[in-house]
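One protein chain is absent from this view; the other protein chains keep their places.
The chains carry the letters A and B, assigned in the order they are written, with residues numbered from 1 in each.
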Amino acid sequence: MQLLLQRIFDGVSDGAVYASIAVALVLIFKATTLINFAQGEMAMFGAFFAYIFAVQSGILDFLSNEYLIIWVAALISMVLSAGLGVTIERTLTRPFDPEDHLPVVLITLGLFLGINAIAGIIWNYQARVIPSMFPNGSDDKVVIFGARLFYDTIGTIVTLGAVLYILFIILNKTKMGLAFRAVSANVESARLVGVRTGRVLSFGWALASAFGALGAVIVAPRITLQPSMMAAIVIYAFASAAVGGLDSVGGAALGGLIVGLTKSLGNGYLGSWHFGLEHPPLEFLPATPLLIPVLILLAVLWFKPSGLFGTKRIERV
Amino acid sequence: MSNQVLSCENVTASYGAIQALHGVNLEVNEGEIVVVLGANGAGKTTTLRAICNMVATDGTVMLNGSDISKSDTADIVNAGVAHVPQGRGTFAALTVLENLEVGAYTRTDDEVQSDIEMWFEKYPVLGERRKQAAGSLSGGEQQMLAVARAAMSRPTMMLLDEPSLGLAPLIIEDLFQTFAQLNREQGTSMLLVEQNANLALEIAHRGYLLETGEITGSGSAEELRNDPAVQAAYLGA
Partner (left out) sequence: MAIALVILIVVAFILPEYQVGRVNRMWAMAIAIMGLNLVLGYGGLFALGHSAFIGLGAFVTAWLVQDLRFDYWMVIPFSMAASFAFGSLLALPALRIKGLYLVVITIAVAVVFPSLAKIETFGIAEKTGGANGRIIDEKVIPTGFGKALGFTETEPARYRYFLIVAMVLVVTFAVRNLLNSRAGRAIIAIRDNETGAAVSGVNLVRQKVFTFGTSAAMCGLSGTILALDKGFVAEQDFLFPLAVEMLVGLVIGGVATLGGAFIGAFVIVFVKEFSKNVNIDFGIFVLDGKGPFSALIFGVILVVVTFFLPRGIVGSLKPTFMQKVYRIDPKAPPLPENLSRLS
């Protein structure tokens, strides 16, 4: 029971981070029907933005409270990331016909390489320390039935959940949100009711980039801040978005949790189960972390490509 | 002399290397319903798209005296044009209510809600399904929704692309009555593109004939109705 709970907590904690990148992917997909392969790297860069403000430059040191510093840094990073996203959208992706996927795939892959390289050049590949947004000492936890539920986990879920909620309000209760969903539903008709699609696209990229950056800042202290930090997470995020349905924001969030739990429980249980043999045959599983999301991706795309909540029309040739 | 709401002067349009319109000239005056008749492939849809600058075009398009030839589609819509595209262009994933709300996107007044209620009264079916995804409606219902959506922006000029396509005759009649009513009560000018001409000519004031990208004839609705060539080609006589 304790082990199960522990694995559930860990799974949910990881899952929330996957959800943040997955939501970013979905937001851009909804607005443009394209997948931004550079999403993870942009988020990573966002975490470095926060690093600059919280640690490297010392600008915020006057705030004295360490948590205040990192939270303010995170907010600044979200704004800067949003700006980066808008810039990329306007200069690099807007000129291309969204029906033809190849150019934008190439561009986002180019960004994937380029952004990672720039981060590597500026900060090189050492792991850096960035303060956590939540108390993350080994004592900062709640013990439930013997399982450790860290404040870090609770903080992650509450924060990302709150921002997700704000996102929902923006999308469903504001005029811009309505315009966004209209563009997602039928971009030509959106133009015909007077929506300025360019602004909507920028808006989508801005939201996506900000949300992704927040996820990265939250997860950075756990996996150490370095240019390669998001590479694996992005695969989990793809799987999460696929599970939820590429055009469902809520689906992506739920997908993140599902993937996180599957990974945690899968690695834990399948990896140690003996299946009646002498040696657990799947014990390589925890050491091959990406296998699970890849299998999930394959399964989803084979059995239900539109995911749990996506609309069927996604199957475009 | 009534005011000219819309005019097209020598408008050409191309899809890549293929030229679809070879110099279209037409005009719509204030309060008029003008119909454009043409067979498949004549360029009717392209004409409407050219007016909204949704396709590579050349030539001059004037709206209420301003040159909109090079304007952005969204700007054209903001200037008072509403376009109901072929196939309705419903926001399938949005609810019926949201479709109407987004139709009023360009408006900043506070009568949006009352307009919506008015349309729900006129078409109770829409009112019943207001929270349903618009994609789940039948073809006829979607067409009603599309027209209502277009009317929500309180346009001065409405462009209608083959609204009768795929609909049952009774629904088509109802639809055209709505057009006539909008025209009478709100004074909305309309450019109606149709293949099936019977009902269109009944509510229209004037009409044009479009063949392979060029206007080959025009006249009052009465004249066109009585023209034997038109009868043969478009009225199924």
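Assorted remarks:
Heads up, the rule we're going with is that contacts are C-beta pairs under 8 Å (C-beta built on N, C-alpha and C of every residue); 3 or more make two chains touch, one makes a residue touch a chain.
Everything numeric in this text was worked out from a predicted model, so none of it was measured.
Checked against the hidden chain, the listed residues A:Gly58, A:Gly120, A:Pro135 or A:Gly161 yield one contact partner: A:Gly120.
Of the candidate positions B:Met54, B:Ala93 or B:Ala134, contact with the unshown chain belongs to B:Met54.
With the whole complex as reference, residues 34-35, 37, 92, 95-103, 105-107, 109-118, 120-122, 125, 231-232, 235, 238-239, 242, 281-284, 287-291, 293-294, 297-298, 301-302, 305, 315-317 of chain A touch the missing chain.
By definition in this document, only the chains that are shown with their structure count from here on.
Between the CA-based centres of chain A and chain B the separation comes to 43 Å, rounded to the whole angstrom. By the touch rule above, chain B contacts chain A in their complex via residues 52, 54, 72-74, 77-78, 82-83, 85, 89-94, 98, 101-103, 105-106, 149, 153. Contact residues of chain A toward chain B in the complex are 175, 178-179, 181-182, 184-186, 188-197, 247, 311, 313.
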